[in-house]
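These notes are about the structure you will find just below.
Yeah, one chain of the complex is gone here, protein chain that is, but the others are all in their spots.
After this line comes subunit A, so read on.
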Amino acid sequence: MLGSAELCFNVDHGYLEGLVRGCKAGLLTQQDYLNLVQCETLEDLKVHLQTTDYGNFLANQTNPLTVSKIDTEMRRKLCGEFEYFRNHSLEPLSTFFTYMTCGYMIDNVILLVSGALQKKSVRDLLGRCHPLGRFSEMEAVNIADTPSDLFHAVLVETPLAPFFQDCMSENTLDELNIEVLRNKLYKSYLEAFYNFCKDHGDVTAEIMCPILEFEADRRAFIITLNSFGTELSKDAREALYPTCGQLYPEGLRLLAQAEDFEQMKRVVDHYGVYKPLFEAVGDGSGGKSLEDVFYEHEVKMNVLAFTRQFHCGVFYAYTKLREQEMRNIVWIAECISQRHRTKINSYIPIP
């Protein structure tokens, strides 16, 4: 129904949307980045961050300040905000949030499963899980003795169950290479998320679907690029491509046949959106890599999400932008602490 978004959205989600827009306004600006880049030590960095929205998040840290401490604290802050949003949300926004966390849950599950198969201590693994991907059955991992128990205990009860059904049955759990498994899960997840957004309709679909399509195509490109020269066969590679992007079906088929970067570029000639991205890739160590170009494009799309109102995409965009900001800060901090300032400006700025 036309106009339904404007009418109904604010009833349930207006408070949260206002909140997230406020948080978005607190992201670091270009001026902040310039200040950070000029810092000489990590202590200076901390002082500069105190003037921004981060405030005194590092106040309780003992010396010496390391990059990993900064990273952990930033992640904890983001987690806190995310949990706040999630706890105050109603349907369908809460399902949306659940979908967002599935990505991190996949990483955590892979970590726990591979650790359990190698009989590693569960407590260490729990400490290393991504906080945004927490689920209540995580502690149940150490009770399971065999892979099938693991499967039943953990996976059947999490929202990841349908993704596992798509890609395998339980007896291939230990043989399948972990990375291939991870990518297969992610492909199913992405397609499910895409379908959810599409069914939701309205502005959410208008904003989220292009973003998710780009994510799908980006994964296809990167998987292709990184599988050159490895033992991943072409069919196995094709099975990992998410099908919800613009490249489906023709582009994906062509990509699966590609042998090197030039052939990939020729495939892209047919798609107007991606052609300029590939043109911008520099060669060797001087220019940008394909991944940098993709990150920039993602940031651009996420910022554009904020130009429309009354949709769930702002939360997704905000989380992604915060993550990019965290990566930027960690990068600058590493350059400062290693005194390797030549590439300190290689962060991705958020306009």
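Simple rule for what comes next: contacts are C-beta pairs under 8 Å (C-beta built on N, C-alpha and C of every residue); 3 or more make two chains touch, one makes a residue touch a chain; residues count from 1.
Here is the rule we go by: contacts and distances are computed from a predicted model.
Colleague: Missing chain's UniProt protein name, "Sorting nexin", "SKP1-like protein 11", "AP-3 complex subunit delta" or "V-type proton ATPase subunit D"?
Modeller: Options "Sorting nexin", "SKP1-like protein 11", "AP-3 complex subunit delta" or "V-type proton ATPase subunit D" considered; the missing chain's recorded name is "V-type proton ATPase subunit D".
Colleague: Given the contact definition stated above, which residue among A:Cys8, A:Ile222 or A:Val273 touches the chain not shown here?
Modeller: A:Ile222
Colleague: Of the listed residues A:Leu16, A:Leu232, A:Leu247 or A:Leu277, which contacts the missing chain in the full complex?
Modeller: Candidates A:Leu16, A:Leu232, A:Leu247 or A:Leu277; residue touching the omitted chain: A:Leu232.
Colleague: For the chain left off this view, which of A:Leu78, A:Leu247, A:Cys335 or A:Ile350 is in contact with it?
Modeller: A:Cys335
Colleague: In the complete complex, which positions of subunit A touch the hidden chain?
Modeller: 111, 114-115, 118, 120, 125, 128, 177-180, 182-183, 186, 219, 222-223, 225-227, 230-232, 240, 289-292, 295, 327, 330-331, 334-335, 338, 340, 343
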